[in-house]
Structure formats: C-alpha cells, structure tokens
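The other protein chains are all here in position, but one chain of the complex has been omitted.
Up next, chain A:
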C-alpha cells in the first residue's frame, strides 16, 4: 500500500537526520535542501540513494538535480510509488 505524505516525510526526515545530524523536526515540507538545511550535493546523493532503498523507488541523478525542497522529494516518492 502506498505511503501517505506524512509517512514519507517522516522517513525522509530520518534519512536526513542520519546523514547530517539535523533534528528530524527541522525537516519540513517547504524547506530547501541547500538554502535552509545546508545540504550539499554529495549528502543529497546519499539521502536519495537511501530513500531509493527505503521506499523501493528509483530516483535517477538527472531527476535529483530538480529536487530542491523536501516537498519535491516527498512528492517524487509518492508519485513513483504509484
């Protein structure tokens, strides 16, 4: 069964926390990875690869470049889950 937006957000927040140490509650839908969370491209790649594993989706590098906010990632995973 497809996960809800909140469930995906919680999972993404955990991955961000594991990668960067940022508290999970700081990972909000409208936060920008680079401007608000100060996450660089390599950390972003780590988070994306872990997300692929966790949510059983595929997120190619060319799509990762367009994932600017937490909401972008959550929406992408939601859609990829079908």
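Observations
In this text, a residue touches a chain if its C-beta (ideal position, glycine included) is under 8 Å from a C-beta of that chain, and two chains touch if they have at least 3 such contacts; residues count from 1.
Criterion: contacts and distances are computed from a predicted model.
Per its UniProt entry, the chain excluded from the display bears the name "Beta-ketoacyl-[acyl-carrier-protein] synthase III", taken from "Beta-ketoacyl-[acyl-carrier-protein] synthase III", "Spermidine/putrescine transport system permease protein PotC", "Glutamyl-tRNA(Gln) amidotransferase subunit A" or "Phosphopantetheine-binding protein".
The chain that is not drawn here is touched, among residues A:17, A:32, A:45 or A:75, by A:45.
Counting the whole complex, the residues of chain A in touch with the unshown chain are 40-42, 44-46, 49, 61, 64-65.
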